[in-house]
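Only one protein chain is missing from this complex, and each of the others stays in its spot.
So, chain A:
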(Lines give C-alpha, C1' and ligand atoms only; values in the text may rest on other atoms or scores of the structure.)
Protein backbone atom coordinates (compact mmCIF):
# COMPACT_ATOMS: atom_id res chain seq x y z
CA UNK A 1 0.00 0.00 0.00
CA UNK A 2 2.87 2.38 0.60
CA UNK A 3 3.94 1.89 -3.02
CA UNK A 4 0.59 3.20 -4.28
CA UNK A 5 0.78 6.14 -1.87
CA UNK A 6 4.33 6.86 -3.00
CA UNK A 7 3.20 6.79 -6.60
CA UNK A 8 0.31 9.20 -6.11
CA UNK A 9 1.91 11.56 -3.61
CA UNK A 10 5.67 11.43 -4.09
CA UNK A 11 7.89 12.80 -1.36
CA UNK A 12 10.61 15.15 -2.53
CA UNK A 13 13.83 13.22 -1.87
CA UNK A 14 16.01 16.27 -2.54
CA UNK A 15 15.16 18.05 0.71
CA UNK A 16 18.20 18.28 2.90
CA UNK A 17 18.40 18.13 6.67
CA UNK A 18 18.35 21.90 7.18
CA UNK A 19 15.13 22.33 5.25
CA UNK A 20 13.60 19.44 7.15
CA UNK A 21 14.59 21.15 10.35
CA UNK A 22 12.97 24.41 9.21
CA UNK A 23 9.79 22.58 8.25
CA UNK A 24 9.73 20.84 11.59
CA UNK A 25 10.21 24.09 13.48
CA UNK A 26 7.83 26.38 11.57
CA UNK A 27 4.82 24.23 10.89
CA UNK A 28 2.49 23.54 13.75
CA UNK A 29 -0.30 22.00 11.72
CA UNK A 30 -1.01 20.81 8.21
CA UNK A 31 -4.76 21.24 8.22
CA UNK A 32 -5.63 22.78 4.89
CA UNK A 33 -7.87 25.84 5.22
CA UNK A 34 -9.31 26.04 1.67
CA UNK A 35 -10.19 22.36 1.75
CA UNK A 36 -11.87 22.77 5.13
CA UNK A 37 -13.90 25.71 3.84
CA UNK A 38 -14.94 23.78 0.76
CA UNK A 39 -16.03 20.80 2.84
CA UNK A 40 -17.90 23.03 5.31
CA UNK A 41 -19.88 24.85 2.65
CA UNK A 42 -20.43 21.63 0.75
CA UNK A 43 -22.03 20.12 3.88
CA UNK A 44 -24.50 22.99 3.97
CA UNK A 45 -25.20 23.04 0.26
CA UNK A 46 -25.75 19.29 -0.12
CA UNK A 47 -29.26 18.94 1.44
CA UNK A 48 -30.66 21.71 -0.71
CA UNK A 49 -29.07 20.31 -3.82
CA UNK A 50 -30.52 16.90 -3.05
CA UNK A 51 -34.04 18.15 -2.35
CA UNK A 52 -34.00 20.31 -5.48
CA UNK A 53 -32.81 17.43 -7.62
CA UNK A 54 -35.52 15.12 -6.27
CA UNK A 55 -38.22 17.71 -6.94
CA UNK A 56 -37.00 18.14 -10.52
CA UNK A 57 -36.88 14.37 -10.97
CA UNK A 58 -40.47 14.12 -9.81
CA UNK A 59 -41.52 16.85 -12.22
CA UNK A 60 -39.97 15.26 -15.26
CA UNK A 61 -40.68 11.64 -14.37
CA UNK A 62 -43.48 11.27 -16.92
CA UNK A 63 -41.41 12.38 -19.86
CA UNK A 64 -38.31 10.38 -19.15
CA UNK A 65 -37.63 7.17 -20.98
CA UNK A 66 -37.26 4.03 -18.86
CA UNK A 67 -33.50 3.92 -19.13
CA UNK A 68 -33.05 7.37 -17.63
CA UNK A 69 -35.59 6.74 -14.92
CA UNK A 70 -33.49 3.86 -13.63
CA UNK A 71 -30.18 5.60 -14.22
CA UNK A 72 -31.16 8.83 -12.48
CA UNK A 73 -32.66 7.09 -9.45
CA UNK A 74 -29.52 4.96 -9.15
CA UNK A 75 -27.28 8.03 -9.46
CA UNK A 76 -29.12 9.94 -6.76
CA UNK A 77 -29.17 7.04 -4.29
CA UNK A 78 -25.48 6.29 -4.79
CA UNK A 79 -24.59 9.98 -4.67
CA UNK A 80 -26.37 10.44 -1.36
CA UNK A 81 -24.51 7.60 0.32
CA UNK A 82 -21.15 8.51 -1.18
CA UNK A 83 -21.51 12.18 -0.32
CA UNK A 84 -22.26 11.56 3.35
CA UNK A 85 -19.30 9.19 3.68
CA UNK A 86 -16.99 11.46 1.72
CA UNK A 87 -17.81 14.61 3.66
CA UNK A 88 -17.45 12.86 7.00
CA UNK A 89 -14.10 11.30 6.07
CA UNK A 90 -12.86 14.58 4.65
CA UNK A 91 -13.77 16.48 7.82
CA UNK A 92 -12.15 13.86 10.03
CA UNK A 93 -9.05 13.50 7.90
CA UNK A 94 -8.42 17.20 7.49
CA UNK A 95 -9.08 18.33 11.04
CA UNK A 96 -7.31 15.43 12.79
CA UNK A 97 -4.53 15.43 10.15
CA UNK A 98 -5.01 11.77 9.37
CA UNK A 99 -3.78 10.72 5.96
CA UNK A 100 -5.82 7.50 5.46
CA UNK A 101 -9.19 9.20 5.98
CA UNK A 102 -8.30 12.18 3.86
CA UNK A 103 -6.92 9.99 1.09
CA UNK A 104 -10.08 7.89 1.22
CA UNK A 105 -12.22 10.98 0.92
CA UNK A 106 -10.12 12.28 -1.96
CA UNK A 107 -10.35 8.99 -3.82
CA UNK A 108 -14.11 8.88 -3.33
CA UNK A 109 -14.33 12.41 -4.69
CA UNK A 110 -12.13 11.75 -7.69
CA UNK A 111 -13.33 8.31 -8.72
CA UNK A 112 -17.02 8.34 -7.82
CA UNK A 113 -18.44 11.80 -7.24
CA UNK A 114 -16.62 13.59 -10.03
CA UNK A 115 -17.84 11.34 -12.89
CA UNK A 116 -21.36 11.22 -11.46
CA UNK A 117 -21.74 14.96 -11.23
CA UNK A 118 -20.26 15.38 -14.70
CA UNK A 119 -22.80 12.89 -16.01
CA UNK A 120 -25.64 14.78 -14.34
CA UNK A 121 -24.40 18.01 -15.84
CA UNK A 122 -23.71 17.07 -19.43
CA UNK A 123 -26.26 14.41 -20.31
CA UNK A 124 -28.96 16.26 -22.24
CA UNK A 125 -30.93 13.08 -22.95
CA UNK A 126 -32.13 13.16 -19.35
CA UNK A 127 -34.08 16.38 -20.07
CA UNK A 128 -32.01 18.88 -18.10
CA UNK A 129 -34.19 21.70 -16.81
CA UNK A 130 -32.70 25.16 -16.03
CA UNK A 131 -33.00 24.80 -12.26
CA UNK A 132 -31.31 21.44 -12.46
CA UNK A 133 -28.52 22.89 -14.56
CA UNK A 134 -27.90 25.69 -12.07
CA UNK A 135 -27.83 23.32 -9.08
CA UNK A 136 -25.59 20.77 -10.77
CA UNK A 137 -23.13 23.36 -12.05
CA UNK A 138 -22.63 24.64 -8.51
CA UNK A 139 -22.15 21.13 -7.17
CA UNK A 140 -19.67 20.38 -9.95
CA UNK A 141 -17.68 23.49 -9.02
CA UNK A 142 -17.54 22.28 -5.40
CA UNK A 143 -16.43 18.77 -6.37
CA UNK A 144 -13.87 19.97 -8.90
CA UNK A 145 -12.30 22.40 -6.45
CA UNK A 146 -12.22 19.71 -3.76
CA UNK A 147 -10.37 17.33 -6.07
CA UNK A 148 -7.72 19.93 -6.90
CA UNK A 149 -7.27 21.39 -3.42
CA UNK A 150 -7.46 17.96 -1.80
CA UNK A 151 -4.52 16.73 -3.83
CA UNK A 152 -2.28 19.50 -2.55
CA UNK A 153 -3.57 19.07 0.99
CA UNK A 154 -2.71 15.38 1.01
CA UNK A 155 0.69 16.01 -0.51
CA UNK A 156 1.56 18.59 2.14
CA UNK A 157 0.32 16.30 4.90
CA UNK A 158 2.29 13.31 3.62
CA UNK A 159 5.47 15.38 3.30
CA UNK A 160 5.07 16.74 6.80
CA UNK A 161 4.49 13.37 8.38
CA UNK A 162 7.35 11.69 6.53
CA UNK A 163 9.82 14.34 7.68
CA UNK A 164 8.42 14.16 11.19
CA UNK A 165 8.88 10.38 11.19
CA UNK A 166 12.45 10.69 9.96
CA UNK A 167 13.33 13.32 12.56
CA UNK A 168 11.68 11.32 15.30
CA UNK A 169 13.98 8.44 14.51
CA UNK A 170 16.99 10.66 15.13
CA UNK A 171 15.70 12.47 18.19
CA UNK A 172 14.46 9.34 19.91
CA UNK A 173 17.73 7.49 19.42
CA UNK A 174 18.89 8.59 22.87
CA UNK A 175 15.64 7.51 24.51
CA UNK A 176 15.56 4.04 23.05
CA UNK A 177 16.16 1.44 25.70
CA UNK A 178 15.52 -1.79 23.89
CA UNK A 179 14.83 -3.00 20.40
CA UNK A 180 11.08 -3.38 20.87
CA UNK A 181 10.43 0.35 21.27
CA UNK A 182 9.08 2.09 18.15
CA UNK A 183 7.96 5.70 18.12
CA UNK A 184 4.28 5.86 17.38
CA UNK A 185 3.32 7.93 14.39
CA UNK A 186 0.07 8.54 12.60
CA UNK A 187 1.52 7.57 9.27
CA UNK A 188 0.39 3.97 9.39
CA UNK A 189 0.30 1.66 6.43
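General observations
The rule we apply is simple: a contact is a pair of C-beta atoms (placed from the backbone, for glycine too) under 8 Å apart; a residue touches a chain by one contact, two chains touch by 3 or more; residues count from 1.
Going forward, contacts and distances are computed from a predicted model.
UniProt records the chain missing from this view under the protein name "Transmembrane protein 107", selected from "tRNA-splicing endonuclease subunit Sen2", "EIF3k", "V-type proton ATPase subunit a" or "Transmembrane protein 107".
Among A:37, A:73 or A:122, only A:37 touches the chain left out of the display. Among A:45, A:76, A:114 or A:151, the one in contact with the hidden chain is A:45. Those residues of chain A that touch the chain absent from the view are 37, 40-41, 44-45, 48, 130-131, 133-135, 137-138.
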